[in-house]
Structure formats: C-alpha cells, structure tokens
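Pasting a structure below so you can have a look.
A single protein chain has been omitted from the complex, and every remaining protein chain is retained in its original position.
And then chain A:
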Amino acid sequence: MSFKEYRTNIEENDTAILYLGFDNMHAIKVVKGQTFQTKFGALRLSNLIGKPYGSRIQCPKGYLYVLYPNPELWTQNLPHRTQILYSTDISLVTLQLDLKPGSVVVESGTGSGSLSHAIIRTVAPEGHLYTFEFHEQRAQIAKEEFVEHGVSDFVTVTHKDVCQDGFGLNGIADAVFLDLPRPWDAITSAKQALKKEGGRLCSFSPCIEQVQKTCELLQQLGFEDITSMECLVKNYDVRTINLPIADLGKNNSTLSNTCTALDEKKACKEIEEKADLVKIQTETEDLETKEKLEPMDTDLKEKLTSKDKDKSNKAVDKNKLRTDFDLIGKKEQFSFFFKTGVFPQNMPGHTGYLTFCTLYPS
C-alpha cells in the first residue's frame, strides 16, 4: 500500500479502510494477530492479507468492504490530533495554489496531516512538501505516518515555531499554505520562501479578524490579486418522497374529474413553457445543438395543437396525459411521489476563510 500509487492486494502493515456503510468507515493498520471490533463482530486482520482491495469480507454478523486508502478517505478517517482541513477546502486550496506534479510547497502547521496527505499526492513524484509544526509530538507522529503511507520521499517535516523563527527557506517554493492562529507572524518569512519568479500563497483562518489583519499585511508586502472566500459543501440524500394529497371535501363534480381537468391545464401550460424554453436555448446554443433541438421544437408544437383538437375527447386522453406529463413525479389519488435530493437538517455552516494571493516577480 502506498498513497502514491495503486496496488491490487492487501499486504501486512498496510493502512486500509474498512467500509461498513456510508459514514461508517475505519482506517486500520493490517497487523498480523490483531483483531478489530466492528458493529458486525470481530475481524481478524490477518484474514485480510493477500485479498484484493475492494473485496467483500464476511464478519460474524454482516459483511464489509476493504478499500484502498486515498487522501480523501484518510481525511475522513484519520486520528484527530488537531482541527483539520476537510476535502472541500483542501480541493479549493490545491487548485487555487496551482499545485501539480513538481510543485514545491511550504505548509504550517502540519496539525493532523490531513492537508499534507492531499498536497503530497498532487505534487509527487517531482515535487516536495516542506511542512512545519511547533508541537513536537504532532511533528513526530506526522513523520511516522508519512513513512507508513509510503510518501516520506516527498515530504520533510520540521519541528519549528515558524512565527518566531521563520521557515528558514529561500526562494524555493511555488506555493505556501498557512493554517496558523497568527498567520501574519509568518507571512514575511513565507514571502522569502517563495521563488523569485513568484508564487501563490493561501492562509486559512476561522475568524474574520484574522483575515483582516492577514490581508493588510499581504498588501503591504506586495502580494497581489488578494481574494478571500468561503466554500461549503452540501450533501444531498437521494430519496423518494410521498406527499399526501389533501382532502378538500366534497365537490360538485367527482374528485377525479377535477384533478384531471387541472392536470390537463397544467400539462398544456408546461408544453407551452417548454416550447419557449427550447426556443431560448436554440438561440443561445451553438449551431450543432440547434439542429438537434429544432425538430423537437416543432414536435412539441404539434403536440400542443393536437392536444387542443383533442380537448373534446377528455376521457380517452386521460391516461395518456398522466404518463406523459407527470414530469416531476407520479400522482395517485391520495399521494404525489417524487424523487429529490434532501439536504441534511444540520451541516457545517463555517469552516474557515481562505485567502489566496499571488506574488509576482519583482
């Protein structure tokens, strides 16, 4: 196992991810003779050795899957020693800092190594991460993890207070990332670490006052294109919802008749709307799409006119109408079924502000 490449089979001492269900995963080390307790009972880890990753493993009370680790699964399952950066912010940091194989990156603090794993993945094999942490034990554990995960060639962990003593690096970095309580104390040294051809810098701070102070200094030091942003992720749950249809009491006509009349009106209106929509698209889209869409346009119009003609034949048309135009869901006498993405009751509403900027060659 290594975070820098895929391998097929589980080997002794690999880090692997046990998948028991959505949001129910564990990062484990496959050590001979050890067992791991899951909600499905005990799993003897030596049983995993030699099996392909992605295999289904039977446990006493159910089964699970063993997944090959990647930085995202690691971030989801790593042992927390500090607050960590999650994959949503990590993604934006990686792209905004223009990271790619060969990039040299400076990071502080290392914390739990969540971001570090993602950076290493992207800059290997020619690039390098220099990561700084003033908490000795955190630095030590991170170092060990990088060895265990087969990426120690691409990272240097330094135990150091970067706010007090600086990075001690000169003109080597393409990008700097700061996740520090007082980032402004490290920015001058960060500037020095950047290549003289220029580079990108990012600072992550939970509080707006930190951002304020950081931006002021960045501007003073000649950083440009300073932008601050916030990025949140919303997870949708795909569900089929069944909405009851209200009983509106007795009507002069029968219930089903009222429904049909309404449905038909709505359906006709929808076709009209659609025809309009198609038209608008036709105008804006490129030529190729136009050709495809135009026949559809006339198709719809034909349906429209034929519908008008058929209006007298309500009874015959009833069933056809329903299947054709219950576009969003399915209507039955007492309920309306539809598929939708339901978002969670609670979600993280704030992680931190990301401030990005560029140092151009002087």
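Note that a contact is a pair of C-beta atoms (placed from the backbone, for glycine too) under 8 Å apart; a residue touches a chain by one contact, two chains touch by 3 or more; residues count from 1.
Definition applied: contacts and distances are computed from a predicted model.
Only one of "Subunit 5 of COP9 signalosome complex", "Phosphatidylinositol-glycan biosynthesis class F protein", "tRNA (adenine(58)-N(1))-methyltransferase non-catalytic subunit TRM6" or "DNA-directed RNA polymerase III subunit RPC6" fits the UniProt record of the hidden chain, and that name is "tRNA (adenine(58)-N(1))-methyltransferase non-catalytic subunit TRM6".
Within the full complex, the residue among A:55, A:82, A:156 or A:192 touching the omitted chain is A:55. Of the options A:102, A:168, A:181 or A:206, the residue whose C-beta touches the omitted chain is A:102. Among A:113, A:127, A:183 or A:352, only A:127 touches the chain left out of the display.
Although one chain is hidden here, its contacts on chain A can still be listed: residues 4-6, 19, 22, 52-56, 65, 67-68, 70-72, 87-88, 90-92, 94-96, 98, 100-103, 118, 121-122, 124-127, 174, 195, 197-199, 208, 211-212, 215-216, 226-238, 284-288, 339-341, 353, 355, 358, 360-361.
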